[in-house]
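Submitted below is the structure of interest, expressed as structure tokens.
Every protein chain of the complex appears in place save one, which is left out.
Going in written order, the chains are labelled A and B, and every chain counts its residues from 1.
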Amino acid sequence: MDLSALNPADLAFSLIVAATPLLFAALGELVVEKSGVLNLGVEGMMILGAIGGFATAHGSGSLALAALAGAGAGALLAALFALMTQYLMSNQVATGLALTLFGLGVASLVGQGYAGQTLQVSARLDIPGLTDIPVIGRLLFGHDPLVYLSLVATALVWWFLNRSRAGLILRAVGENHEAAHAIGYPVRLVRVSAILFGGAMAGLGGAYLAVVQTPLWVEGMTAGRGWIALAIVVFAAWRPWRALLGAYVFGGVTIVQLNLQALGVAIESQYLSMAPYLVTILVLVVISADRARARLDAPACLGKPFYASS
Amino acid sequence: MLELVARKEASRFMLWLTPALAVVLTMLSGLALFALLGKDPFEAVRVIFVEPLLDPFSRTELLVKGAPLVLIAIGLSFGFRAGIWNIGAEGQFTIGALTAGAVALAFWNVEGIWLLPLMALAGAAGGAAWAMIPAWLRIRFNANEILVSLMLVYVAELLLSAMVGGPLRDPDGFNFPESRMFHDSATLPIIIEGSRAHVGALAALGAVVIAYVLLHRHLFGFEVRLFGQAPRAARFAGFREARLVAACLGLSGALAGLAGMFEASGPVGQLVPALPSGYGFTAIIVAFLGRLHPVGILLAGAVMALTYIGGETAQMAMNLPAAAINVFQGMLLFFLLGIDVLVNYRIRLRRAL
Partner (left out) sequence: MSLWKKAAAVMAGAALAVFAIGAAAAEPLKIGFVYVGPTGDFGWTHEHDLARQAVEAHFGDKVETTYVENVAEGPDAERVIRQMAQSGHGLIFTTSFGFMNPTVKVAKQFPDVKFEHATGYQRADNVSTYSARFYEGRHVIGLIAGKMTKTNTIGYIASFPIPEVVRGINAAYLAAKSVNPAVKFRIVWVNTWFDPGKEADAANALIEQGADVIMQHTDSAAPITIAEEKGVLAFGQASDMTRFGPKSHLTAIIDNWSPYYIARTQAVLDGTWTSTDTWDGIAPGMVAFAPYNPALPKEVVALAEYARFGIMLGKIHPFTGPINRQDGTPWLAAGETASDGDLLGMNFYVEGIEGALPK
């Protein structure tokens, strides 16, 4: 097997592109889960973001507007989830699944006129001098702005959860909503904000997929990426930097596999594709086994409904 | 300003009124949706909800589509009542189909009335075994079963795809990734002549009855309910959590596996990668729509099946896009789930201070 033909810089470059939609969606879901809410509708929010972003990019030619529209579309669908679970007390698991069904349907209807359209968006940065540095130039400076945004977002989410007072409150709400409520924290408001943020990030991920990665719009184009984002959150043990790692691992498995094949290495792709999920379970087991440590990571109130009795 | 106030006990009146209210609301918004798409809205609603009930074949198809939903949802309802969240029924369904299918293919071309029971056993055992993974990991390592069971769905689907593309591939099938058609004695008997309705429908009905008895007339049902409502009290009363987790996950896995076996040896008749078509996830919604009650689940399963079949009819008869049906189903689910709030809460007008 001759692997010398594999250029690590190129490999890393495509890996980042493939991982970015996953990272956006996972970061959003991470914050949602930290607040104690499980939203299984990521796939639905993502695809609505994809069509929202694509339609806007098609109309305006602007990547920034497309990203905003994608985030807005995702947040809009998330608002429905927030209304259902936080105000009407519906079950989170069932509502999340319904959200996916609904989002896929709405996106297809809205997108009917956009199938087969193309985009004229120049996404890549090109900084003369820097981008031309051999090996690392393109890797460090040659991406589209959204890739950098995803990295900044990772840092911001980390800072928010670990260093800000609001983040502390959010974690407290996810840890024990009864106690948080007793102290006087607005449990519902915190959760609704988290859900909206999660929707916006999922939508942003979808927009990236449709506007930068492929770039085109087709029905069902998220093809399960929203579900992978859910796995990444667990893989990451609810830690933002590990979510970054997780997104790159999950995205990377596909990329490395495709590249090895392109080199002529025969691969049983199904078994390789299983690997990240098995590793995720393993991670979950390891972090859960030590109950004291698990409390630091996993939000204790995940998926449990909260009703303020007073 | 409106606010919700918890009722001391669930309102009987609302319990019956809310589903009807949800259906009315769905109809109204459905009318708006279809009108927006330029279709005759009343005709569309009629085609989706009434047409399948008038047509004899569609009626039997309700059994085909509804049976796996009810069977899986019944299994899930026990765990959900006890606060044990198996959301990986789709994976257990897949493994059940795979193990049962492997038996069918191992005895391909062998006659025998023992074959179907053996396949059913293999399917249930396969599904249960797959569900025991999250059970064991929760009991032994405290790992969240929601997430483990969900991860195992993807593993199961990839495993099925690897198997039908590898060891279980049809040797005369030109390399297409699917198995041979099962032999006649590995194919489920049909209960209504000329239709696809198979014994799985009877099994689903049986499961409803047994679940009702278990829940209301048996210690297991009491244990499940107590655990869901007051876990500390249950532990105090000496019920062992580990046993309950294993029982609930095992039961739901076995029923999901059985549903997978029925699907593979009934309507499909072979193993194909597209076999898991979402029954496991839809059944979660069915379980909640039915309020985790066996009879409710039966009704909810029937309504879900109706929207699927009516949706296909509407595509054919009215050229409604498939996506419109998804949106319509989504609206129905949201209304049913959302309006349930009235059962346990009442709305009070809060005066501004």
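Basically, a contact is a pair of C-beta atoms (placed from the backbone, for glycine too) under 8 Å apart; a residue touches a chain by one contact, two chains touch by 3 or more.
Everything numeric in this text was worked out from a predicted model, so none of it was measured.
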* Contact set of the excluded chain (shown chains only) -> A, B
* Asked: Just one of A:M45, A:L63, A:V157 or A:M221 touches the chain that is missing; which is it?
  -> A:M221
* To do: Quick one: say which of A:S108, A:T154 or A:T280 touches the chain that got left out.
  => A:S108
* Since one chain has been left out of the picture, which residues of chain B touch it in the full complex? -> 54-58, 61, 64-65, 161, 165-166, 174-178, 181, 194, 196, 263, 266-270, 272, 274-275, 277, 308-309, 312-313, 315-317, 319, 321-322
* For chain A, which residues touch the unseen chain? -> 5-7, 10-11, 14, 17-18, 21, 108, 111-112, 115-116, 118, 209, 213-216, 218-223, 225, 254-255, 258-259, 261-266, 268-270
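We take it that only the chains that are shown with their structure count from here on.
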* **Separation of mean Cα positions, chain B and chain A [Å, integer]** => 28
* Would you tell me which residues of chain B are touching chain A in their complex? => 4, 6, 37, 85, 87, 137, 141-144, 146-148, 150-152, 154-155, 158-159, 161-162, 165, 281-282, 284-285, 287-289, 321-331, 333-334, 337-341, 344-345
* chain A to chain B touching residues, read off their complex -> 38, 40, 80, 83-84, 87-91, 93-95, 97-99, 101-109, 112, 219, 227, 230-231, 234, 268, 270-271, 273-274, 277-278, 280-281, 284-285, 288-289, 291, 294, 298, 302-303, 307, 309
